[in-house]
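For this depiction, one protein chain was excluded, whereas all remaining protein chains were kept in their positions.
Lettered A and B in written order, each chain numbered from 1.
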Amino acid sequence: MVNYLIVLFAVTLIYFASAERLSTYVRLVALQGLLLCGIAVFELKEVNLANLLFIVAETLLFKTMLLPYLLSRIIRKSGVTKVHRQAVPGFYLLLFSIAGLLISVILAVILVNPFINSIYLAIALFTLLTGLLLIVTHKLIISHLIGFLVVENAVFLFSLAIGNEMPMLINIGILLDIFVGVLILGFFGLRLKPHTNELTMLKD
Amino acid sequence: MFGSTAFLVILALSLLVFAVPEWLKYYFTLGLLVAGIALTSSWSTGMLTGAGQAYELPLFTAATGTRMVLVIDNLSAFFILVVNFTVLIGFLYARGYLEPYKIRMNALRFSIHYFSYLWLWISMLMVVMIRDGIAFLIVWEIMALSSFFLVIFDAEERSIMKTGISYLIQMHVGMFFILVAFLLVQQDTGRMSFDALGEYFSRHRNLPLFLLFFAGFAIKAGFIPLHTWLPEAHPAAPSHVSGVMSGVMIKMGIYGIMRVLASMQSDLLITGVIILIMSLVSGVLGVMMAIVQHDLKRLLAYHSIENIGIIGIGIGLGVIGQATGNGALSLLGYAGGLLHVLNHSLFKSLLFFNAGSVYHAAHTRNIEQTGGLMKRMPWTAILFLAGSLAICGLPPFNGFISEYLIYMGMFGSLSGASLYHSILIVGSIAALSLIGGLAIFCFTKAFGIVFLGEPRSEEAGNAREAGRSMIFPQLATAALILFIGLGSPLVVKPVFDIVTRTWNLGSQPLVTGAFTANLAQISLAGGIFVVTLATLLLYRRYHLSRHVVETGPTWGCGYTAGTPKQQYTATSFAYNYNHIAKPLLQTRKEIEEIGEDEIFPHRRKFLSHSDDLFKRNLVDKPVDWISGLLKRIAVMQTGQIRHYILYAFVFMLIVLLLAMLKII
Partner (left out) sequence: MAGFILIAVAAFFFPGVILRTKSIASGRKGPAIFQPWKDIAVLLRKGSVFSDTTSLIFRIAPSVTLATITGAMLLLPFAEQKAVLSFEGDFILFAYLLALGKFFTIIAALDTGSSFEGMGASREALFSMLVEPAFFILIATFAMFTGYTSFSVIFNHFFITGNDYVLIYSIIGAYLLVQIAMVENSRLPVDDPKTHLELTMIHEVMILDYSGFDKALIHVGTYLKFALYGSLIYNLVVPAGWNVILQTGLFFAVQALFAMVIGFTESFRARNKMNKNPKFILTLTSIALIAFMVILILTEKLA
């Protein structure tokens, strides 16, 4: 069962590179949260029940429902144009994404380790590279936020890979989630403008 | 078999081209060619059908005491046959092609041209037959020089002379690498010869020497990024010369690489991977740059680069097969590459000769000025179509067979391979299929724009069919293309034998048997296709004869004033592709933008041109930088003798000073 979820996760990453609208991004992030919840349920068998329930609740509530809801409210409120502006045309983004997939597979083979499941390692690296790619190739702040969310999913997946040995890591990953949630709430509180690239461009 | 003295006699007789009267020159040269071809082909076929042992033909004994011999082994025999066919066809074609030039040029230039042609052919034959290092380099140089003279045949245009000299310089850069490589071998083994390579390779690391040889031969073959001479030299040369150069001369580089590979003993895996990656890059980038060309011969020149890439993929796979002990991969890779050498020489020379006919009819090489030539030159058009289908690797022509062999090498080796190999091979499969798709894009554009639709210029509208002497050689080549495509088992079996003997793969009866069967099925499929097509066409003719058939203008959606200018041009056909491939192609546009206050804009020109990225960065920029530097030093060249005497005096003073200070 886990295998289906992992492969579906990889497919969502491909769609990140080819998606056009910001609302698609938000839906993909929600889907990824759901998949991560499923993976956590099936994979972590040696963790005690309370911790497992906490992890499941967190991924379900936070990643799948709360964060996407906040993001979509920001998108609607700030009237961001539906199609996100990119610095790099979509075709090349997809080519880089393919390159990222190949690099992560090769790295996973080089870094083989008896404690880590290499499939998790490969997909986690691919997620990391996709997140970085999103941040580097887009101009809007909201796109950077979403890229950061994807990177954070990667960290969560890394921690799941060795979660049976060190359950503390997963909890630290969840703290990272909460940190991002605070970031996003900041957009409401401070009335920053996420549909510009003001915060990311250096001004003199 | 007459032996080598007959060959030497032909060489000597070639000088008589200058003395023969003008009306006889062509036939005399043709006679010498036919005699030489018959002679050398008899050596080749004797070699191939015999026991497969190399034999030697002694020429003479040089002053230093070394015996000069011509050695013909399996590989040489194959290349001799390939060279002979294309050279003969090219010369037969040249008769009609050179007709219009007879008014402009005098007899001496024609003599030089025929003499250079003869010596290009002779030097190419000797390149594949000579093993001794110095003699090899001499013949290599003769090949470069004779092709130089052929390229500048039309040197009244200044740009052609400039191209020719740039070509000569780049050939010498290649020769420099080969010379250094041979010197290294001499220093180690005391002999400067291909036979000494085995000894050298058994004692030292193979890779550095191979890279030196590869650099030199790759410049000749045209691998990217060493290809910068190809797209300039081939359009500048007259078409029969372009066909011969593109068809066989660049294969001499491939021969050199194969010869070195046959002696290599270690470092095979990394060599194979390097060759494979360079060939993939050459193949994909070559055809990507070909799509945006609007000079027909330049487009074909870039396609030669792509096909050299395909040959290189085959060779790379063969080396990887040797390295991993996979006999089937080795056999299929090398056989595919070698067969593609033959196939490419056939269809590329066909296409170049065809381009020459188009040039003569429409007086331009720019495809944007042609169009509608199918109705005016039907034979030329059909032959170009056959060549295009063959070069895209479409069944039932011969390009498909060699690409099939290379594909099968790749697919067959997938199951046992390690992770890295799997990734490399799947990447190669994707790249090879991409090359095929891009080639289809390019040749639908080339054939469609040049031959179909309405004429885009007056010259094209007045084009007339080429003469019979230009069509018959092309027909012969096309017939051979179709024969190899449909009758492939007959051709591939000897190629398999050549490969197993040259690279000591041991006979592989399973693989050869299986593939002969596969190819027989492919021929059957080709036959079924042709029969189905014929049936459909016959039924169509019968059906149309019983119904009303009318003609009318093309449906224009209500336009009442359609003109040929409304058709798609080559640039517009490639526009969406250009948009995707922008970083590589760097097409620049020159247009004066319409200002905001210009109410009635005046006439403007629009120019779009795509430069070769590699030529600009690897050749033009360094050359500009060096000439800038040299211009500053050139200040010293004042032209007045008193300054030069002063320089000599100053030099003597400096030498005196240094000697006094005991520095030198």
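Convention: a residue touches a chain if its C-beta (ideal position, glycine included) is under 8 Å from a C-beta of that chain, and two chains touch if they have at least 3 such contacts.
Please read these numbers as outputs of a predicted model, since none were measured by experiment.
Among B:Phe28, B:Phe214, B:Trp229 or B:Phe400, only B:Phe400 touches the chain left out of the display. Interface note: of B:Val34, B:Leu414 or B:Ile626, the residue touching the hidden chain in the full complex is B:Leu414. Only one of B:Thr5, B:Gln521, B:Gln586 or B:Ser627 touches the chain withheld from this view, namely B:Gln521.
By the touch criterion stated above, the residues of chain B touching the omitted chain are 371-372, 374-375, 378, 381, 385, 389, 392-395, 400, 403-404, 407-408, 411-412, 414-415, 418-419, 422, 425-426, 429-434, 436-438, 440-441, 443-445, 447-449, 452-454, 514-515, 517-518, 521-522, 524-525, 528-529, 532-533, 536-537, 540, 543-544, 547-557, 564, 566-568, 572-577, 579-580.
Residue-level contact of chain A with the missing chain is found at 1, 3-4, 7, 10-11, 14-15, 17-18, 20, 90-91, 94-95, 97-98, 101-102, 105, 108-109, 112, 118-119, 122.
Definition applied: only the chains that are shown with their structure count from here on.
Taking each chain's centre as the mean of its C-alpha atoms, chain A lies 50 Å from chain B.
Here chain B touches chain A in the complex through residues 419-420, 423, 580, going by the rule given at the top. Contact residues of chain A toward chain B in the complex are 91, 102, 105-106, 109.
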